[in-house]
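Let me begin by presenting the structure, written as structure tokens, before commenting on it.
Shown here: the complex without one of its protein chains, the others still in place.
Let's turn to subunit A:
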Amino acid sequence: MGRTRTPVVSGWFTEDGPEGGGFRLLGTRCSACTAVFFPREDAYCRNPRCPGGGLLAEVPLSPRGRVWSYTDGRYRPPAPYASDPDAPWEPYTLVAVELEAEGMVVLGQTAPGVTVAELAVGMEVEVVGGVLNEDADTGTVWTTWQFRPTGGAA
């Protein structure tokens, strides 16, 4: 059976950002008030002071940000998080990343192998594409966004 790569949520990221930019998270921006939304809002602007009448256009988010905080999951989370109950649990790392241009904090898992020991608040990280899980029954590879250190100074 062939394997299909499918985003875990449609429209939240692209592997092929503008100007050869590679992997980018996708939000929306209100043309009336400039408010940016991630996860994307397509139906309405949530800024209560928005003058209204704007359009919500797709916008790629900054590819880099700084660590706001981080943690890991030492125990298996409940469904709908996909994991093989027969396999030993492998902790994953979560990182909250501050995007300066958007003035927002976005949560994500780290790229495989990046543990809490390698992170620090303030450290620069970049967003990359990765695999959340593979569904053997359907041959679906669920793709997601991940963060990894750029090697830049904290």
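Keep in mind that, in the parts below, contacts are C-beta pairs under 8 Å (C-beta built on N, C-alpha and C of every residue); 3 or more make two chains touch, one makes a residue touch a chain; residues count from 1.
Quick note on the criterion: contacts and distances are computed from a predicted model.
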Taking the list "Lipid-transfer protein", "Branched-chain amino acid ABC transporter permease", "2-oxoglutarate ferredoxin oxidoreductase subunit alpha" or "3-methyl-2-oxobutanoate dehydrogenase (2-methylpropanoyl-transferring)", the UniProt entry for the undisplayed chain gives the protein name "Lipid-transfer protein"
Considering the complete complex, identify which of A:Val9, A:Leu26 or A:Val128 is in touch with the unshown chain. A:Val9
Decide which residue listed in A:Gly21, A:Gly52, A:Pro77 or A:Pro112 touches the omitted chain of the complex. A:Pro77
Across the whole complex, the chain not displayed is touched by subunit A residues 8-9, 29-30, 33-39, 46-50, 68-75, 77-82, 92, 94, 96, 101-109, 116, 120-122, 132, 144
